[in-house]
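Below: one structure in structure tokens.
Of the protein chains in this complex, one is absent; all others appear in place.
Naming follows writing order (A and B), and every chain is counted from residue 1.
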Amino acid sequence: MPFWGLILAAVLFILGVAGLVARRNLLIMLVSIEVMLNAAGLAFIAAASAWAQPDGQVMFLFILAVAAAEVAVGLALVLQLHHLTESVDADAASRMKG
Amino acid sequence: MPVLFGFAAIIAVIATALALTRLNAVHALLYLIPSLLAVAVAIYALGAPYLAALEVIIYAGAIMVLFIFVTMMLNLGDAALRQERAWQPGRGWIGPGILAGLLLACFLWILIAAPPLAAAHHLGPAAVASRLLSTYIVGVELASMLLMGAVVAAYHLGFGLQRKQSKGAGRGQA
Partner (left out) sequence: MSLLWLIPALPFASSFVLLVAGRALGKRAAAWLACLAILASFLFSLVVSLRLFSLPAGAAFTQVVWHWINVAGFQPRVALYLDALAAVMILVVTFVSFLIHVYSTQFMLDSEGYERFFAYMNLFVASMLTLVLADNLLLLLLGWEGVGLCSYLLIGFWYQDEANGLAGRKAFIVTRVGDTAFILGLLLLFNRLGTLDIQPLLQRAAARWHPGAAVAEVAAFLLLGGAVGKSAQFPLQTWLPDAMAGPTPTSALIHAATMVTAGVYLIARTHVLFALAPAALMAVAVVGLVTLLLAGCSALAQHDIKRILAYSTISQIGYMFLALGVGAWSAAIFHLVTHAFFKALLFLAAGVMIQAMHEEHDIFRMGGLRRRLPLAFWCFVFAGASLAGLPLLTAGFYSKDLIVWSSWSSPLGSVGLWIGALIGAFLTALYIFRLIFTVFYGPGPERHLSHLPGPLEQWPMIVLGYLSMLAGFIYVPGALPFHFTARAVGPGELGSEIVAGAVFFAGVYVIYLFTLQRPSLTDALMAGASPRRLRDFWFADWGMDWLYDRALVRPTIRMARAGKADVADRAFTGIAAAAQALNRALAPTESGLARRYAGWIAAGAFALILIAVLR
């Protein structure tokens, strides 16, 4: 069963990657990132379950903390960008091109 | 247990796929929540009840709620919907789709070619806690510092915004 856990983690992860690259709305992009983090954590738990070591679960806890922090700051940045460009378009912030 | 796990897995995948293809941001978030709950069930099925609970409480309960708060605050409205229709990837899914497919193929190959894994072991809160608060105590401290940093950063990033908004409002700007 941990094997299938890993498969599930892989599927969720690639779904997140596809969503990140394909969508233009910043909020959906952040959601994709959360999905990816979640998938990575699931992989850790599957590993912990397979090897009977709680270290994997500890890693998932840290991932949770990191995801929380990242979401907080990320959403604040989205608010700033929205104030600047009146939209949540990811492509609006492309002045650093070339 | 395996059945539970399979059921939860299917729901998680479908919900995530739906979440990432919605036009309305709020709908996407709302679809994500059952995805996370399903993942929590899958975690439970893998023998990590403590973390399943944490997944629900923190991930679905705090992070997603924060998301929803901010989305509501942004108050995107109909204009945003129309914009989303214009931004609809459509053919834009092909590239990421290929990339995702290749990546999935890679993962599957690694997993299938690897030596078989054992069955699920149950590791309760006690096991987690004993490991967390002894070997990884430094990590705990670092995580708490990280969270504090995030709070400060979010505060500052938001505070400036508030000032700008109030100034703008004072001058009669939107």
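Keep in mind that, in the parts below, contacts are C-beta pairs under 8 Å (C-beta built on N, C-alpha and C of every residue); 3 or more make two chains touch, one makes a residue touch a chain.
Not measured: the values here are computed from a predicted model.
Of the chains displayed, those contacted by the omitted chain across the entire assembly are A, B. Set against the missing chain, the residues B:Val65, B:Cys106, B:Ala126 or B:Met145 yield one that touches it, B:Cys106.
Panel shows subunit B; residues 95-96, 99, 102-103, 106-107, 109-110 of it touch the chain omitted from the view.
As for the chain not pictured, it touches subunit A at residues 17, 20-24, 29, 90-91, 93-98.
One rule holds for everything that comes next: only the chains that are shown with their structure count from here on.
For the pair subunit A and subunit B, the distance between C-alpha centroids works out to 6 Å.
By the touch rule above, subunit A contacts subunit B in their complex via residues 1-8, 10-25, 27-28, 30-32, 34-35, 38, 42, 45-46, 48-55, 57-58, 60-62, 64-73, 75-80, 82-83, 87-89.
Here subunit B touches subunit A in the complex through residues 1-2, 5-6, 9, 12-13, 16-17, 19-20, 22, 25, 28-29, 32, 35-36, 39, 42-43, 45-48, 50-51, 54-55, 58-59, 62-63, 66-67, 70-71, 73-74, 76, 80, 83-84, 87, 89, 92-93, 95-97, 99-101, 103-104, 107-108, 111, 116-121, 123, 127-128, 130-132, 135-136, 139, 143-144, 146-147, 149-151, 153-154, 157-158, 160-161, 164-165, going by the rule given at the top.
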